[in-house]
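For this depiction, one protein chain was excluded, whereas all remaining protein chains were kept in their positions.
What follows is subunit A.
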Amino acid sequence: MTRNEAKVLAAVAAGGGTGALTRYALSLWWPTPPGGFPWTTLVVNAAGCAAIGVLMVLVTEVRRQTHPLVRPLLGTGFLGGFTTFSTYAVDIERLVRVGHARTGLAYLALTPVAALAAVWGAAWATRRVAARRTVAGRRA
């Protein structure tokens, strides 16, 4: 492993640990009752998707010279550790198993729709703001 790869891995680990910790803190602060709709995980996932939409447009399209560790730390690390796919899938299984099939199916469908709408909307809004700034910059 090169020094650069080690730095990237350390950034991903630091971001992933704090991302998971933030998700855990939110789950304690806003717990889901047994058999209830898992709003906390849905909001965490949708918020993380919106944030990665902003981040990726900024890093790959707007400012091409961002620090090389920004994406591993915030994107792969923090947002990757903050959002979760495994809890989403297992929660559906558990809801269906304990007789809340309707809640499970609603959660099954709503999460990907919210997540994709969040990432698309955030990327679109970031591009618009960036384009306006560029035009304003050219005029000045």
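Keep in mind that, in the parts below, contacts are C-beta pairs under 8 Å (C-beta built on N, C-alpha and C of every residue); 3 or more make two chains touch, one makes a residue touch a chain; residues count from 1.
As a convention for this text, contacts and distances are computed from a predicted model.
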| item | value |
| --- | --- |
| The complex's invisible chain, by UniProt name, from "ABC transporter permease subunit", "Glutamyl-tRNA(Gln) amidotransferase subunit A", "Ubiquinol-cytochrome c reductase iron-sulfur subunit" or "Fluoride-specific ion channel FluC" | "Fluoride-specific ion channel FluC" |
| Among A:T83, A:T103 or A:T126, the residue in touch with the chain that has been omitted | A:T83 |
| Positions on subunit A contacted by the hidden chain, ascending | 8-9, 12-21, 23-24, 27, 45, 48-49, 51-53, 56, 72, 75-77, 79-90, 92-94, 97, 108, 111-112, 115-116, 118-120, 123 |
